[in-house]
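Shown next, in structure tokens, is the structure this report addresses.
One protein chain is absent from this view; the other protein chains keep their places.
Right, subunit A next:
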Amino acid sequence: MSEQLDAGLIAEQIAESDQLGEPSGAHEVGRARRRKEDARLVTGRTTWTDNIQLPGMLYMAFLRSPMAHARITRVDTSAARARPGVVAVYSGRDLADEQGSLPCAWPVTEDIVIPDHPPMAVEEVRYAGEAVACVVATDRYKAADALEAIEVDYEPLDAVVDMTEALAEGSPLVHESGNRAFTWKFAGGDIDAAFRDAPVVIERTYVQQRLIPTAMEPRAVVATTDGDGFTLYSATQIPHVLRVMLALTTGIPEHKLRVVAPDVGGGFGSKLQVTAEEVLGLLVTRRLGKPVKWTESRSEGNLTVHHGRDQLQRISLAAERDGRVRGVRVDLLADMGAYLMLVTPGIPLLGAFMYNGIYKIDAYDFTCTGVFTTKMPTDAYRGAGRPEATFAIERAVDELAHELGLDPVEVRRRNWITHQEFPYDTICGLTYDSGNYEAATEKALALFGYDKLRAEQSDRRDRRDPVQLGIGVSTYTEMCGLAPSRVLGSLSYGAGGWEHASVRMLPTGKVEVVTGTSPHGQGHETAWSQIVADALGVPFGDVAVLHGDTAISHKGMDTYGSRSLVVGGVAVLAACEKVKDKARLIAAHMLEASADDIEFSAGSFTVRGTAEGRTIQELALATFAAHDLPDGVEPGLDADATFDPDNFSFPHGTHLCAVEVDTETGACAIRSYVAVDDVGSVVNPLIVEGQVHGGIAQGIGQALFEEAVHDTEGNLLTTTMADYLIPTAADLPDFTTDRTETPATSNPLGVKGVGEAGTIASTPAVVNAIVDALRPYGVHDVRMPCTPERIWRVVSEAGPPASGSAAAEAPAGASAGASAEAPAPTSGPGPMSTPGPASTPGPASTPGSGSGEATSSSEGGAR
């Protein structure tokens, strides 16, 4: 506990001293400021893209393929064209010469296959929902009506929805070049040595089911032109990246294209994309000279917003009998879907560096194969690669603990990097700059009442209570604050990871901040105002933050990857420092002093040792008038800054989850959830807490409720909110959240980023808890989402519980034959399936050398 308190103190001291300039009277940073954004949002004065009405505006609707894989043999749009109110109808063929190919900016290997991806299908459709034709009409109802009159003939082709099948000999081909998009390898240390004669080897296969991001605001696009330039409004996270990409795709010169992200209702990665509809909106407005709007329905969105996750993870862990992990080997299949979209292939790579978690490991070996299937492409979804990695390692570490009869917290303790060891160079080549896993864990255990819950668990086990208690632990870290440009370059990403900001003092002393980040719920207007208020010594209310319009914010890399504060907020601070540097020169000139003698405090520049000074507002007016400036100083008090981080940032934390599992019905309820996160120094604790809450909820969604389900023909079965279940208020408990603060050393604010932390941590915490509850039944896994049906089946297949708590804690020999895995691989909504041959081994498998000490419950055994 004391370590944690120290960390907090240090953070405060640093915040007080050099980080924010000289100490200023007011402390905005660290305050739970209520958000500036709220006023318009709670009164309905919002600017969602679908709100936009322009004179003469037309509405677009898309006809979408009802088949996952088919050749288009005929499209007849003539009847639709004759419908009332219909202005134009286009097939893919009509636009083939100008529509280009949707971009993939992350060619992860030299020999990666990046198939042509026409925004509207011309010859072949490769997933259900792919656009095949488009109606433009005078209102949204008429546009939808006319879709029915379009005739399309398809020649069905075989679908392939399962990755293992897609890689098998003779599989239907998604693209002629084959179903393997790339294989990417990464290694560190001597993996063979780590596994050779390892006393314990844990091998598991985990299924990261496909998810649908489900931002509450459906996507929407408005495109308009004045005949020369074009403006695209879009519900996007990435107006800047989008502008560059659309210029490259459509041939509209970049300087003739303005992209606006108005109020955007959540993204979670799903609006980090260059979509077909954005490209087609521009093409249609270019053809018709009229503004056009498209707003997706939720069912259309479930089909065609890029999906997330969908990986098959084989993870092996070699360990000593004391629980120390020697090495980790990961073999990953990542479902790309039918095409590679903006960063599709890079998502598993973002996880590649995280399978070591917070642990000291000697050797690591990672292979990822990107696989094409006839499904909607996958791409970024909250956490993007890191939740998958964290899930696998945190699940596997729990299996190791179980195998050795150790408490899961104890196994982690034996492996984690201690706080004295920072900065720590990991086996994956990252430098974790700071952290204190002990402090976060101690605090979480205390808040959770860990020992008491363990006692209750053991009591319930002894009583053979049909409702069992499970305790799940997840200690995570993540790399975020994307990203050092040079690192992105080394990973073949097509752009940098810097961020830009401008800070300008207006003549009346108010401040305008322009940021390259593009918030869609994160509260940047509030947090950036706090940073600026402290840095310049101006009132919080005197700061306005402008964003999300390339005509206003000309430069930026936008919002994703928990990067906005860590990169963009730091750029804002840097611009403030430049403004102050200039103000100091002018103050010195006006006060007839040397700049070295000018002190800045609470918004005033004074001559050292005197009361004589000028406020920053006075200096702003003086530079506007520009009557008396020092030689060589330009009028105006403003500055630009671009920040490119040297390193990622590494938030971490400990999440603990208690679940009650009814072994007779499979019902599972979260009884308590404790999260102690260390996101470094905190600008606004209210916003941080909100991000953590929402993140946890999304991770729980993956663990318990959510899955995009396809039938064997490749049809999506979960097209509505009634089928694809995101958590409701009634599904979730209150979360107990707290923090430790170990400032990041990689940026002057000491911040680490918080957008993805909760999601990364919570999924394994919940599943670990469920498996923990079912240990007496010999259960070693429940496939996500852990629905009551799946839990019930696992329990019924496992048979009666072994006697009492002893069995659960020392499973050796007691659980033979009680593997949780169902034998038959299916890709459908079946209750339990773990594809692939690696699904059969039980809790642990002992390498052939037979050192003998390993617990011998291994049923399948073979590696």
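Descriptive notes on the structure:
The definition used in the following text is that a residue touches a chain if its C-beta (ideal position, glycine included) is under 8 Å from a C-beta of that chain, and two chains touch if they have at least 3 such contacts; residues count from 1.
Here is the rule we go by: contacts and distances are computed from a predicted model.
Set against the options "Sulfite reductase", "Carbon-monoxide dehydrogenase small subunit", "Branched-chain amino acid ABC transporter permease" or "Spermidine/putrescine import ATP-binding protein PotA", the UniProt name belonging to the omitted chain is "Carbon-monoxide dehydrogenase small subunit". Considering the whole complex, the residue from A:F372, A:Y476 or A:F735 that touches the absent chain is A:F735.
From the options A:S171, A:T214, A:T515 or A:S529, the residue with contact to the unseen chain in the full assembly is A:T214.
Considering the full assembly, A:Q522 is the residue among A:S171, A:T224, A:Q522 or A:N768 that touches the omitted chain.
The set of subunit A residues touching the chain not shown comprises 34-35, 37-46, 48, 50-51, 53, 139-141, 214-218, 263-266, 268, 295, 297-299, 520-523, 686-687, 689-691, 693-698, 720-722, 726-730, 732, 734-735, 758.
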